[in-house]
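As you look at this complex, bear in mind that one protein chain is not there, while each of the others sits in place.
In order of appearance the chains are A and B, and numbering begins at 1 in each one.
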Amino acid sequence: MESFTYLWHGFQTALTPYNFGLMLLGITLGVLVGVLPGLGGPNGVAILLPLTYGMSLLPGGTTSAIILLSCIYWGALFGGAITSILFNIPGEAWSVATTFDGYPMAQQGRAGEALTAAFTGSFVGALFSVLLITFLAPVIANFALRFGPPAFFGVYFLTFASFSGTSRSPFSKTAAATLFGFILAAVGMDTVSGTLRLTFGFETMIGGFDFLVAVIGLFGLGEILLSMEEGLAFRGGKAKLDLAIVFKTWRDMFRHWKTLLQGCLIGAWMGVKPGGAIAASFMAYAVAKRTGKNPEEFGTGRIEGVIAPETAAHSAGASALLPMLTLGIPGSGTAAVLLGGLMMWGLQPGPTLFAEQKEFVWGLIASMYLSNVVGLIVVLATVPLFAALLRIPFAVIAPFIIVACVMGAYTVHNSMFDVWLMLIFGIIGYLCKKLDYPLAPLTLALILGDKMEDAFRQSLLGSRGSLLVFFSQPLEATLMIAGLILIAWPLVTGRRRKRIGGEGDR
Amino acid sequence: MTPSHETTTDPNRSIGQPSMATMEIGVAVFLIGFGALISQDSWKLGARWSELRGPGAGYFPFYLGIALALCGFSILIRAVRLRPKLRVRFIEWHQAVPVLTIFVPTIAFVGSIHFLGFYVASIVFVACFMRFAGRMAWWKCLTYSSLPVVFLFWLFEKRFLVPMPRGKVEALLGL
Partner (left out) sequence: MRTTLTLRFAALAALLTAPAVAQTKWEPQKPIEIIVNAGAGGATDQLARTIQAVCLKHNLTKQPFIINIKPGAGGAEGMLEAKKASGDPHKLFIGNSGIYAIPLANKVPFNWRDLTPVAIVALDEFCLWVHGDTPYKTAKEFLDAVKAAGPNKMKMGGTAALREDQIITALIDDKAGTKFTYIPYKSGAEASVQLVGKHIDANVNNPSESISQWKAGQCRPLCIFSKERSEYKQKVAGDQSWNDVPTAKEAGYDIEYVMLRGMFLPGDVTADQTAYYVDLFKQVVSKPEWKEYLEKSALKSAFIAGKEFTDFLVKDEARHKEIMTKAGFVAQ
């Protein structure tokens, strides 16, 4: 009960006019860095960090600084969805799954709907996890400790398994795309052996391929090339521009409560371990697709396809805060910078933080609640503004999207090499779409591939090469068996469907 | 993500334009070669168990490369088998022109960053694209291109201190 006193106190502090003003400022700044090319989450928050530092030095300023920082954090997360939906350029790894249906929706003139669904989904997901943290913090923190390398491998395996069989492309092409993604992820320094591999002697390749560079090329530039085939016409021009769309979408979203709930649960569960938000967004998308009434319509602009990954990613993003605070392991690049900020103010994350720094912890949680609500209101108000971007003639917006892609690719590592690489990925993305190689498994493998390999080899190192390690504990065994069932499922049902209808070769 | 080659129904083939089948076969051959290259490099790196480092650095990529080459074979066989059905052109001429009108200037744009710096190159690229692809009036092109870029310059270089590649123009202006 003592903690609720602190929480209540946190609410009171956060609601003073000064702090409320800071919230609005923080959200706006956050959305700005989330939307601007090349700033994105981690970079953007890092840039704004010194701002909060100066503030925390003032008497009683720590709370204000926390509020500002958490608002920037949420704003950046909200902002990431905007570019994914409008221009097919994901700003963070977990926004990739949002593009699958969000971008088609924007092209059909339903950008306002997609943005509203994304923002509302994020809000619900985050709120769910913050509530969970408020009531179940110690339980969740201990759960995160149970993940050793075999369990990590199990989680990644399950993510891939949930995606298997959902692609409409021929099997050999899906497999080839996945393998290609894995190979790209393997380039550079290998964590487990500490050696360089697949660099073929090029100094510029030792850092490996950053997924952001690849994704900007594959999705952003590839899409521009593809839409150029139809000339300079842009398909999103009919976007509705009034706020009524928000309420209309909310009405629709009630019907998808199941998807929302799935997203919340998957996100909260996956977010507890590091890097969970990425896996969560992909997995929630796959689960929504598998359990949806018309799986084959996913990818053509289904609203569930936006709700599921956004809800899961933000639910995971919020629940990842807990391991960050109690274990010192940030769940994402943005959270890592947030962690750096907290340490700059002299807060050492760890199991004792909740006991030693009650006021800070509950102040942070209180500001998470409030900034999430304020954030939702602010971003929803901007929906018409962003949807209006699609009304700009294509001849004007297309070169700016390319400038944005170049900026985005350059700022990842401040290197021109990455920009050229992005161009190559643009061609690959274009070819993949033309020749029906699916991009989703390619990106999933590129993003999670090296983590999965690390977990696999760390497990084998520990077990001296025995594969039984993946089935030796209840947690690991459950994950692996669930994954195997998911893989086997479409083989069973798919064969039956083939016997009845036959998909026919193209 | 609709496979667009199904919508192209023109069965005529003209010389010089690749058909869908040719592209399919080309990509399949590339995948086989790429897979083989990866496996070969991984083998050199050590694809077996080692006492010091456990599963070697090449362990995963070696099998990935082999599997990729196998997928390539499967795609190749399928493409060859379905060749008559895949006589559709990979891209129509009236589609290829706009694709190239954006891609070639993009390459020129990225190449010119080395000399002009990011900001000047962006203004030139955006203005020229609006002028030649969008056929807009020059004054519009220059205004629409330079104002946002100047704003980006102010925001990134002055406010956020994120450095982008610079050229001689910025130095001459003393910025």
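Everything below uses one rule, namely that contacts are C-beta pairs under 8 Å (C-beta built on N, C-alpha and C of every residue); 3 or more make two chains touch, one makes a residue touch a chain.
Treat the numbers as computed from the prediction; the structure is a model and nothing was measured.
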{"item": "Omitted-chain contact residue, chosen from A:A161, A:C264 or A:V337", "value": "A:V337"}
{"item": "Among B:R48, B:R135 or B:K168, residue touching the chain not depicted", "value": "B:K168"}
{"item": "Options A:A97, A:V192 or A:L260, residue touching the unrepresented chain", "value": "A:V192"}
{"item": "Missing-chain contacts mapped onto chain A", "value": "42, 46, 50, 53-54, 57, 144-149, 188-196, 203, 206-208, 210, 274, 327-330, 333, 336-337, 339-340, 343-344, 346, 348-353, 413-414, 454, 458, 461-462, 464"}
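In this section, only the chains that are shown with their structure count from here on.
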{"item": "Chain B contact footprint on chain A (complex, rising order)", "value": "36, 38-39, 43, 47, 100, 168-170, 172-173, 175-176, 179-180, 182-183, 186, 190, 192-195, 197-198, 200, 221, 224-226, 228-232, 299-300, 393-396, 398-400, 402-403, 406-407, 410-411, 414, 416, 419-420, 423, 426, 430-431, 433-439, 453, 456-457, 460-461, 465, 505-506"}
{"item": "Contact footprint of chain A on chain B as seen in their complex", "value": "1-6, 20, 23-24, 27, 31, 34-35, 38, 41-42, 45, 49, 53-61, 64-65, 67-68, 71-72, 74-75, 78, 82, 85, 90-91, 95, 98-99, 101-103, 106-107, 109-110, 113-114, 118, 122, 125-126, 129-130, 133-136, 144-145, 148-149, 152, 155-156, 160-165"}
